[in-house]
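Below are the structure tokens for one structure; questions will follow.
One chain of protein is taken out of this complex; the other chains stay put.
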Amino acid sequence: MNERYAPLIFVGPVILLLMAFNIFPLIWSLGLSFYQYSIMRARLLRFVGLENYVRLLSDPEVWIRFQITGKFIVLAVGLEFLIGFAMALLLRGEFKGKRIVVTLLLMPMMIAPVATALFFRYLFDRNWGIINYFTSKLFGIQIYWLGADPSPLLGIEYALLSLVLVDVWMWSPFMMLIILAGLSAIPREVFEVAELDRISFVNKLRYVIIPYIRPVLLIALVLRTMDAFKTFDTVYVLTAGGPGITTELISVYIYKLAFLWWDMGGACALSYIVLAVIVFLTNVYMRYLSR
Amino acid sequence: MSEVIVKGLIKYFKGKRVLDEVSIKFPKGSLTVILGPPGSGKTTLLRIIAGVERPDAGEVYIDGSNVTEVPPSKRDVSMVFQTLAVYPSMTVYDNIASPLRLRGCREEEIDKRVREVAKLLHISHLLNREPINLSGGEIQRVAIARAIIRKPKVYLFDEPFVNLDAKIRSELRDELRELKEKLRQTIIFATPDPLEALSLGDYLVVINKGRIVQEGTPQQIYYRPFNTFVAEYVGNPSMNLLKGEIREEGGKLAFIGEGIKILMPNSLPKAVRDRSVIMGIRPEDLTLFPPKSALEGVVKLYGKVYTIEVLGADTILHVKMGNLLIRALLPYMYRPKISSEVNLYVHSSKIYFFDAKTLKFIEG
Partner (left out) sequence: MHLRELIRVIRYAMIIITLIIYLFPIYWIFVTAFKRRIDIFALPPRWIFTPTLDNLYEVINSGMIYSILNSAIITGISVIISIILSTLAAYGFSRYDFKGKDLWLFYIISTRMMPPIVVVIPIYIMFSILHLKGTYIGLITMYTVMNIAFGTWIMKGFVDEVPKDIDEAAEIDGYPKWKFLLKVLLPIIRPGLTATIILMIIFVWNEFLFALLLSSTNTRPASVALASIRGERGFNWGRVAMLETIYILPVIILVFLVQKHLLRAMTFGTVRE
């Protein structure tokens, strides 16, 4: 076999496919962001330079969506971390059936977000949902989970809260897994020394566990934040961005921009803005947390 | 029995010459050891002969034909690697059988050969096992079995025992020595271990920094090292080297250097007198008592015991003399007190002399 061409045969198809369906569209969408274009009125292709970017960045509607997305991410990732951490502490170390337990806890992540959102809609249903059944039994109230009323949690609308809860249900196990892996990397001797020194639990946390988990935590947070920006499926099925715009995350807004209002140039521009935000945040995480 | 010749091999790696104009005629039907420190180019040389790497210049000839451009599968060579390269997903039997299967031999023939070879390497009981269940030594036996089953023209061994522990290493070494008598083929064996080289090789090629330093029989290499590198490298523990001058002082010859003065016998050849030399004394040639047989020509060294290494039945004595630490290998257990004074003796005929500037061996 000809040595020089061998690598090309192996890698060629993948590279070609990526070029055609990944790189090329990326460049296209970047270019498109500088135009005003709508597939509905294809003749109306107009070069507008940075106008899309300027327009979007100065549009209060866009900023509201960013805020909503920001609230969502902070709440969701924060809760996922806390719950994941608690679960990891609970599942730490070896015990019989650990593998099965962890696998079972993986399910929420693996099930299609569409399916998850759909059955949470059922669970959250005001009249027939089983969650309201429990709350009415325990607290005597029924909550309109998918409505726009402010909840006791910082006045955040119930709809957004429900979205956060679904996301947390899905992804806390992911955090748990990563933290578990980080915990298992701590050499046993360090624990034993802490044990011998009779360090309190809080201090054990601070000085033994956290330094070791840090790198792993960083990865988890970066991954989850990036994914949280991309959240679309769950919202679409759970609330479609509503009621009103209470759960209209930025990804949903871009979708509507492109396929409801057909402002494709603008949608491309906005997605690049979001990409820039993700890259920026990732850098911030890296710098701050890997001190 | 095949003849392997390499001519003018040059190989670059990251801008440096890993092989620098290497030309060797490997003697037919014998085991040639390529000896050199890590990074000297032994593995690269072997791989070029095997064909898994191409030289940047130079040619490889097997039985007279130029095989430099020929792919490995067509060169009819076999190779045993440093890193236990057996196919993990096949049984031992299938591993050994694969070279023959690939060439389309009949199953009955293959079965016969596999069992023959397995018996030769004492692994008949392992034929149905998988490599993950085997120890390092057993895996290398499988690799060797796979290498010899084909009866190739050349057998290549690239530091095959270097990752095994000492006991297995010497076991396999002995078996290889027996095997080579039975096979009577051209074998090229690379190793950084001088003892392995001396015990296995019919012919030695010492290589350093991509260049051949010396070729010859083990005796030639051991008793007539070309320069201090060869002298020091081929020996364990390595040869003691003392730099100084041999002068006449008050009618007596003496070696002066390194902060010491050693009296030399007058029988010392003229060639080494009145010049800067490096004197080489092998640790195994030093004794605690003067040799009974010859009193003429015995050189005495003295110093203080610095440290002791007891290796089972041998002791390495480190003695401080002037600026130096002299090592002596004594064939018995000896535990003197640290800092006690001690005398060491060596016969002048066993001393090696090298020119201090060129580092080359001085004849005479």
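For reference, chains read A and B in written order, and residue numbers begin at 1 within each chain.
Basically, a residue touches a chain if its C-beta (ideal position, glycine included) is under 8 Å from a C-beta of that chain, and two chains touch if they have at least 3 such contacts.
Keep in mind that this is a model prediction, so the values were computed, not measured.
A.B. asks: Please identify which residue in A:104, A:210, A:260 or A:286 touches the non-displayed chain.
C.D. replies: A:104
A.B. asks: Of the residues listed, B:83, B:133, B:236 or B:266, which one is in contact with the missing chain?
C.D. replies: Of these options, the touching residue for the absent chain is B:83.
A.B. asks: Can you list, in ascending order, the chain B residues touching the missing chain?
C.D. replies: Touching the chain left out of view, chain B contributes residues 47, 50-52, 71-73, 77-79, 81-83, 85-90, 98-99, 102-103, 143, 146, 150.
A.B. asks: If you put the missing chain back, which residues of chain A would it touch?
C.D. replies: On the chain A side, contact with the omitted chain comes from 1, 6-11, 13-15, 17-18, 21-26, 28-29, 32, 39, 87, 90-91, 95, 99, 101-108, 110-116, 118-123, 128, 130, 133, 169, 177-178, 180-182, 184, 216, 219, 223, 226, 229-230, 232-233, 236-237, 240, 251, 254-255, 258-259, 264, 267-268, 271-272, 274-275, 278-279, 282.
Definition applied: only the chains that are shown with their structure count from here on.
A.B. asks: Can you work out the whole-Å distance between the CA centroids of chain A and chain B?
C.D. replies: 61
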